[in-house]
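A single protein chain has been removed from this complex, and every other one stays in its place.
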Amino acid sequence: MGAFGPLRNPANMFTALVLVIFAITPILAPALDESFYVIVFARIMVWGIAAVSLNLIMGYGGLISFGHAVYLGIGGYTVGILAFHGVTSAWIQWPLAIGVSGLVALVFGAISLRTKGVYFIMITLALAQMIFFLSVSAERYGSDDGLNVLARSDLGVSFFSLNNKTDMYYTIFAFLLASVFVSWKLVNSRFGTTIRAAKSNDTRVQSIGVATYRYRLTAFVIAGIMCGIAGLLQANLEGFVSPDMMNWQRSGELIFMVVLGGMSTLFGPVTGAFVFLMLSEVLAGWTIHWHIIFGPFLVLVVIFARGGIAGLLTRRADRD
Amino acid sequence: MDYVLLTEQLLNGFQLGIILFLMAAGLTLVFGIMDLVNLAHGSMFMIGAFVGGTIALMTGSFVLGVILMVPSMLVIGVVVEMTALRTLYPRDHLDQVLATFGLILFFNEATRLIWGPEGLVVPLPAYLDGIVSLGLGITYPVYRIFIIVTGLLVAFGLYLLVGKTKIGMLIRAGASNRTMAGALGVNIPKLFSIVFGIGAVLAGLAGLIITPITQAAIGMGEDVLILAFVVIVIGGIGSIRGAFIASIVTGVIDTLGRSFLDVVLLLFLPANAAESAGPAVSSMLIYILMAAILFFRPQGLFPPKGAG
Partner (left out) sequence: MTDVIAPNVTKDIALKANGLKKAFGGLIATDNLSLSVATGEIHAVIGPNGAGKTTLVNLLSGMLRPDAGSIQFNGRDVTRLPAPARVKAGLSRSYQITSIFRDFTVLENVMFSVQARQGHSFRFWKPVSRDASLIDPARELLGRVGLGDRVDIRAGELAYGEQRQLEIAISLATQPSFLLLDEPMAGMGPEESQRMIEFLRALKGAYTILLIEHDMDAVFALADRITVLVYGKVIATGAPDDIRNDPAVREAYLGGDDSDDCSEEGAA
């Protein structure tokens, strides 16, 4: 695997640089009086986890889910709603968030994976929109205005708490590394090979005796759970959940992060999230109408920079 | 649940269906013929509303706004097709989704720059601003009838255009077999531009005629776009007939669900549960419908011939 390969490869060097920045920011930031970046990078890492999860089905599996942000919302709202009802233990919240994300992914996947191509894109979008409208109509939990997460998930130990900014940061960092590690293991296992083969040539997979549907569905559920975890982390980080977390534009942005970093590369989604969100910050600091630059930028990336950053920095993406 | 309210809501649903059809018709043609996932279709809805609305405000005539909107959107549609979308035809769906997503961001921001963040209020002309009695105690706003009639006329016109004219024949040929149509000497790039232009006009019309009721706003096309996706999925990609039927069904079910679902739920749920579940379930109703239809017919109700 190139991603764990030689550092001489510029894409890997860039990845390593981003990871080092992530790792040392909380240590350096107070010294530089820039603790603002701790929040910014924590946010980026959460998106990175979500993008890694999307890459699993989209990059490796060829399944263009246009509703992936819905699992951010589901993971987030599970934490927010439980906290609203006074349940703050992480040992209850997190398994539930994982379970609900997985269940929703199972149902949505079971429906949408019956279709292909454009239908699949539109159905994942529509199903996500359904949950979006559900959250908008949930008056009890704040409707449009969202819901304050009344307390952070309680890990039940004295030496480590999400109320501590650094602990929170490194929890997210650990989950980010874990998500990349898990997708690395998955992609190279028999399961991952099946998913990648089905992307490459679905009819051939069927004609050597493998029914692809259940493998794709399993991948869809794993990705949903992983993104649900990103959602529960986001709820804890921001102290707030709202329907906007699963707005369809968020799903579009997630897709862009994956493509920007380099599809079906292990760390591509992480660097993609990093570049995407840093660029947004910079442009937004420059003009409030930054979308007028960002939109055409997106079009240009699609037209001229297939393979994303990883593709630009190396001739070939990791998986090849 | 009295019949006056029911009739009124049925008509409202029908009217929503008409708007959806105007959106879905262009989308489904572009999908069917060019195999292009075009999210920017929602932007055409918005631009039609702003451009037509501005013309209406400047000339003081709503009808003139509608009339002049047509060539404006045709030009905008063709320009967008020729500058941005043309390069995307040979690309895969992912590239198309991303690039047209970028176009949405651009158009939204451009609209905000030109018209400001508040949007545009377009008043109804006095002769359309009234209520008419339909007998049996049923009254209905004139303007909504105007929308329904306009939509039906356009649908009929589209049926004639696609079914009876030479260009319609080319469109149908292109939809069923692109290579064949190319081999027959059809000028494919020109055909695509025209189809896209027609789609932009239809979307713009939908955006404009809904504006006196809702007002023109940034991003107004996006929710309608997603509903139009649902319609297309239900109707079957590439099928105008499917788009029409699915639009009306979707519009009526969505509207009736929002008005009556809590009453229906009261029949088998306690009052407070029905009251809170009503809005939640009704906002999900058409998606549930879509999921159910897809479960039994993954290609939609009217799949195009030769698909799949």
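Per-chain residue numbering starts at 1, and chain names A and B are given in the order in which the chains are listed.
One rule holds for everything that comes next: a residue touches a chain if its C-beta (ideal position, glycine included) is under 8 Å from a C-beta of that chain, and two chains touch if they have at least 3 such contacts.
All values reported here derive from a predicted model rather than from experimental measurement.
Of the candidate positions A:A31, A:V157 or A:I208, contact with the hidden chain is made by A:I208. Although one chain is not displayed, its contacts with chain A can still be listed: residues 185-186, 188-194, 196-197, 200-201, 203-211, 215, 218, 319-320.
The rule we apply is simple: only the chains that are shown with their structure count from here on.
Between chain A and chain B the centroid-to-centroid distance comes to 31 Å (mean Cα coordinates, whole Å). Taken together, the chain B residues at the contact with chain A in this complex read 31, 35, 37, 84, 87-88, 91, 93-95, 97-99, 101-110, 112-113, 222, 226, 229-230, 232-233, 237, 276, 279-280, 283-284, 287-288, 290-291, 294-295, 298-300. Across the interface of their complex, chain B is touched by residues 58, 64, 66, 111, 114-115, 117-119, 121-123, 125-127, 129-130, 133-134, 136-140, 248, 252, 255-256, 259, 289-292, 294-299, 301-303, 306 of chain A.
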